[in-house]
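Note that this complex is displayed minus one protein chain, with the remaining chains in position.
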Amino acid sequence: MTLRISMPGLNLKNPVMPASGCFGFGKEYSQFYDLNELGAIIIKAATKEPRYGNPTPRVAETASGMLNAIGLQNPGVQGIIEEELPFLQQFSTPVIANVAGSTIEEYVYVAKSFNETNGVQALELNISCPNVKEGGVQFGTDLQLAKEVTYKVKEVSRHPVYVKLSPNVTNIVEMARGVVDAGADGLSMINTLTGMQINLKMKRPIIANKTGGLSGPAIKPIAIRMIYEVKQAVDVPIIGMGGIETAEDVLEFLLVGANAVAVGTANFRNPLVCSEIIKELPHVLEMYGFSSVEEAIGKGHTHG
Amino acid sequence: MTLRISMPGLNLKNPVMPASGCFGFGKEYSQFYDLNELGAIIIKAATKEPRYGNPTPRVAETASGMLNAIGLQNPGVQGIIEEELPFLQQFSTPVIANVAGSTIEEYVYVAKSFNETNGVQALELNISCPNVKEGGVQFGTDLQLAKEVTYKVKEVSRHPVYVKLSPNVTNIVEMARGVVDAGADGLSMINTLTGMQINLKMKRPIIANKTGGLSGPAIKPIAIRMIYEVKQAVDVPIIGMGGIETAEDVLEFLLVGANAVAVGTANFRNPLVCSEIIKELPHVLEMYGFSSVEEAIGKGHTHG
Amino acid sequence: MERQLLPIIKQSQIAYETFEIVFRTSLAQQLKPGQFVHIALPNHILRRPISVANVNPIENTFTIIFKIFGDGTKMLSTYQVGNTLDVILPCGSHYPIEDLHVRKALIVGGGVGVPPLYYLAKTLKEKGVDVTSILGFQGKEHVFYEEKFQQLGDTHIATNDGSYGVKGFVTDVIKQIEPEFDYYFSCGPTPMLQAVTNVMGDKQGFISLEERMGCGVGTCYACIVPLKSNPEKSLKICKDGPVFAANEVVLG
Partner (left out) sequence: MERQLLPIIKQSQIAYETFEIVFRTSLAQQLKPGQFVHIALPNHILRRPISVANVNPIENTFTIIFKIFGDGTKMLSTYQVGNTLDVILPCGSHYPIEDLHVRKALIVGGGVGVPPLYYLAKTLKEKGVDVTSILGFQGKEHVFYEEKFQQLGDTHIATNDGSYGVKGFVTDVIKQIEPEFDYYFSCGPTPMLQAVTNVMGDKQGFISLEERMGCGVGTCYACIVPLKSNPEKSLKICKDGPVFAANEVVLG
């Protein structure tokens, strides 16, 4: 049973990695298990300058899910490179940097900055950020903006670029095709769905930012559907995510066409979840008749 | 404590009604309680001709939700008027007919047919159907189609028309504004989100139709967010739905701006759910400081 | 049909991953062979349909037998005496034996299709009908209720792997023993039902179907099966079924 999987810039010992924003920069969870076990690590979003983020409360619990509106708090790309990446370099695990911004220039700046370090093996382009210049419309919900930011980042980056798609769109296939045309080496999907929860006592949204991103098992059927559709339309590798909690969930993502997966929200309840999934995965693959991860990819498409 | 609420064409003794497709035409659940208790009843979708619908399996269970791809099976608008509505007329509860179609002409035909009966007090325009002429694009995800079908139905119908919005769009506010401009008397939201689940043993989607509509508590945060946003943009009444299971959930929908609510999936687990919610609602309203349903509507918007 | 909170009176494992639960309810006497109950489980949006496997009208109890299949049946298997479950009952149609003149009945069951047939066989026997039962299981450790069926009449077991009884399918046994009967009654996985109805040809019989259900009471159109006479029309398995005349509906 081999769990190995290769994608542009990434030679993974297994397809399981923590999702951006749900693992910080690795330090805390390294108290629970050896980060060498992980296929890769996607670190928290990096912006040009340090960002404070949104007021609190920033999270709320929903049925089989949660809302978050952290607001991209991070120490800025220089801070990350200087203070966070050195810790991760002690591990043999590839690091994927999540790149965010409010303007195309900011994305480009951040992507360029990561050219200067050996601590990062690939970029995940987080296009679910609002574009300040375009009056707050999200890069990830506007086809032209999404293509443009992908193209511009590809132009400057020496790393393979995985564009992280927003599910808050009418046509996910169109977005996927667009960013692949613009040069994306791979896709990462899905980011969170915009949601809201009301505090009945206070009579206002629980999240200070009002809306937040919905993640967790609640959104898994949407992630699975979108990856299934996108897999039929484009030919680049996909990092799948959205509600993964178990090795069976990982297999479900592989079957619809994900080449690797990321685990987000589940880390909060079970800090050992990635490690446990990786240990369980060979048994699950075997139980369903597969002898490698590779073999399972896309196998949910063969019927009818 | 008064639960009464008035909306175009509807004088409701309380704001709670079963959602379309989750209550058939009322007969079965009338074995569990008196349908006179309900604020209204939204019946299963009506099309021009009887429809067989999709192959089975048509449903699957997900985390705090379910997928369905029934495929609008129904006995056709004539069948409904002749065989189903007479049963419902014994109750004092208003009936809302859910109108569906594959072409604008079909919608118009069905809406017109309901002009001929006294058994229906309002129409819910189900625009989440694929338009066969436009190559299968959904009426509900295309602004122009949504406006056109709304306008055409309004032209012929003697009933108030509540347009039921699809959440599978980038910009729900734009859709809401569009159909209101086109004449919608009210909105109904949200319909299901498109999702998929894989049968690991069979290595194919569980639902024969591959994709299905996600409903249940999993989608409540998305419904709440969309109603909150739409309420700030348009001035027509909203029938809110998506994951409602309790009277507290109803209050949450009222606070973001729903004038009434529909309960779908929850009926399957608890056939008495609507009746129980209606009995509980006065206590919940009182507990949170309201003396009527009317008073609670939109009160989640007042802060910041 | 009612929703009731039913206490568990008895619980035991009767075969590999196969469990028996006995409930007490005021409605026990109304439950007829072929009907099912619809069981709610914590944190599951949909109920689970499980057939009535036996009724004790004096004790006001009924029995279900189920196999662990997925999450829900696994959870159900952890329920113990003293726990209660939220159940909708009685659901669906039953084998219309009161309307039939049966002298000799053939029972053909497979796996979790066997449970409803026990209650049927018992009821037939009580009416003086001569019962022959052919029951198929995956393997030896999956077999249950063999003795109970034997008490009602001639009983044959087939296992897929040959670890017990005849190796093969129930249809192999049918061909082998060529049982005499006026009516046959069958329940099991769809491929088995297809094979059985094929072998039976024009013989009169009744079959019981399974399908993924939404409501379980007839409102949602999740569980339909096309009519053989007009495949554009359909019946609901939860309401018009699960029992149908053998040639009434299209299988699979």
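The chains carry the letters A, B and C, assigned in the order they are written, with residues numbered from 1 in each.
Rule of thumb we're sticking to: a residue touches a chain if its C-beta (ideal position, glycine included) is under 8 Å from a C-beta of that chain, and two chains touch if they have at least 3 such contacts.
Not measured: the values here are computed from a predicted model.
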Quiz prompt | Contact residue for the chain not shown (choose from A:Thr56, A:Gln232 or A:Ser291) | solution = A:Thr56
Quiz item: Which residues does chain A use to touch the chain missing from this display?
Solution: 21-24, 27-29, 31-32, 44, 52-53, 56-62, 64-66, 68, 70, 73, 206, 216-217, 265, 267-272
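Keep this in mind: only the chains that are shown with their structure count from here on.
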Practice problem: Leave out chain B only, then trace which of the remaining chains are still linked through touching and list those groups. | Solution: A | C
Practice problem: Averaged over CA atoms, how far is the centre of chain A from the centre of chain B? Could you give it in whole Å? | Solution: 33
Quiz item: Between chain B and chain C, what is the separation of their C-alpha centroids in Å?
Solution: 36
Exercise. Any chance you could list the residues of chain C touching two or more other chains?
Key: none
Quiz item: Touching two or more other chains, which residues of chain B qualify?
Solution: 62, 64-65, 216-217
